[in-house]
Structure formats: structure tokens, C-alpha cells
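Only one protein chain is missing from this complex, and each of the others stays in its spot.
Then we have chain A:
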Amino acid sequence: MSDKDETPDNGLRRELPKEVAAEVAAEVAAEAAAPTGAAPEESPQLTGRQRLAKGLWPPRVTRAQLIVAVLLFGLGFGLAVQVASNSDSDSALRGARQEDLVRILDELDDRTQRLEDEKQGLETQRDELENSSDQAEEARKQTVEKEKQLGILAGTVAAQGPGITMTIGDTKGTVEADMLLDAIQELRAAGAEAIQVNGVRVVAGTYLADSDKTVSVDGNKINAPYRFKVIGKPQDLEPALNIPGGVVQTLEKEQATVTVEQSDKIVVDALRAAKRPDYARSSSQ
């Protein structure tokens, strides 16, 4: 097949596109008329390459060249426009067909849905975390508050507030531990919240005992005068001590002197180390 290129009238003709077949007829007509185009001027001896070179150089303004130039201008224009509009990122969807667009839209919808779900999940998680951190913060606050309250009871923190000071003078050495214990019981019954005796904090486990002429509180010997610092409602505490047959009268019967003073600000600052119980365990867990 390759050796037959040069001659126009060969088997190749059958494969030619339609315009080539039509061109033969047109050529006949063109030859009948005045030979204006480039092709009819050529002698049949010229090869295709020579014809191409002739057409290209020197440039000649012929009707054929002009018409072809106009058409090629249109082609180039269309080509450039199409390429430009295709390479624009925003109009990448422009050339797409309807079914493609529908598919793309569906995919986008799916994707949006997925992302929306994910977003919702994450927001829920965030809310939960915020709530739980809020709750943790609240619990921590309550714990601190409770620790303070329990610390006052257990004597691990200092306390201050209104209350009374009771001083028991015992020049004769007649005051015994049970009298002090009665006084403490009476104070507690009257709503005392924090008590210290001569620098010893009185807590739940406090015991009092006699030890030759003096009294020991939790093993600490204390000497007269016994000074009670009590936080509570002064209007309750003082009458509780002064009731007939009460603590004050009993002590005065034993030749001891008792003075009770109300005060707006009593500071109970004797502390006691927090002690972990050896045997008792909380049964609530």
C-alpha cells in the first residue's frame, strides 16, 4: 500500500474520506473553469511534498488560501475556546452530560450526608465531653467544699466563727476529767461545731483522762486554767452552760471559777493530723 501513495488513482481511493471522492468531481469542474486553486496549477509530476512546500512558501494570496484560512481560523478559535473552557476549573462540569451531572450530584449528596453525620457525631461527643468536664468541675468543687466541712469536724483545718470562750480556773485542783467531759458534752448538745481545749482540738475520737492532779486530753496533759474555745451559736451555748444544776454550777460547787464570754469571732486553730483508720473501712462501696 505504501508504494502507491504517489499516484492518486489507486486502490487507496476506496478508503479515502468522502470529500476526496467528491474532490475528483470538483477537480474536473475546476479544471473546466479558470484554474484558480493551487492544486490544478500543479503538474502531475510533482510529489506531495513538493506541493506542500509550494503551498507554504512563498505565501500567495489566492482565493483557496483565503477561504481555507477563514475556516482554519474558525477551527483554531473553536479549539482554543473549547480547551480554555475545559481547563477552567470552575467550568469543569460544564461539558458533562446530564447523567454524569446527576451521578456527581448524587455522590456529592452522599458525601455531604456522610460529613453531616460525622459532624453531628463529633458535636455530640464534644457536648458530652463539655458536660462531663463541667460535671467533673462541679464534683471537684463539691469535694473541696465537703473536705473543708469534714476537715472542721475532723480537726484537720482551722475554723473561725462566732462562739464563746469558757475559762475554768482550778486553784484547788478539784477539777477532774469527767467534769470537763460533761462540759464538752453540754457544749456539743448545744450545737458546738468546733472545740479546742488549751490548744488541743476536740474531735470525735477525743478522750479525757485524769493524770495526777491534772487532766490529759488525747494523751496531752493540760493544766488549769482550762480554756475552751467553742464555735457555735453563742446565744445557745452560754445558757446551756449556765442552766441550774448545769456545768457552771457543778464546777463552782467544786470551788472552781468559771467565766464565759461570748464573742463574734472565735478562732479554733489547733490542728490534728488526718489519720487513716487501721481497721474501719467504709462499707458504702
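Some observations on this one:
Methods note: a contact is a pair of C-beta atoms (placed from the backbone, for glycine too) under 8 Å apart; a residue touches a chain by one contact, two chains touch by 3 or more; residues count from 1.
In the analysis below, contacts and distances are computed from a predicted model.
Missing chain, UniProt name from the options "Small basic protein", "ABC transporter", "Aldehyde dehydrogenase" or "Spermidine/putrescine-binding periplasmic protein": "Small basic protein". Among A:Gly48, A:Gly121 or A:Pro239, only A:Gly48 touches the chain that is left out of the view.
If you put the missing chain back, the residues of chain A touching it would be 2, 5-6, 8, 12, 15-20, 22-24, 26-27, 30, 37-39, 42, 44, 46-49, 51-52, 55-61, 63-82, 84-86, 94-95, 97, 99-100.
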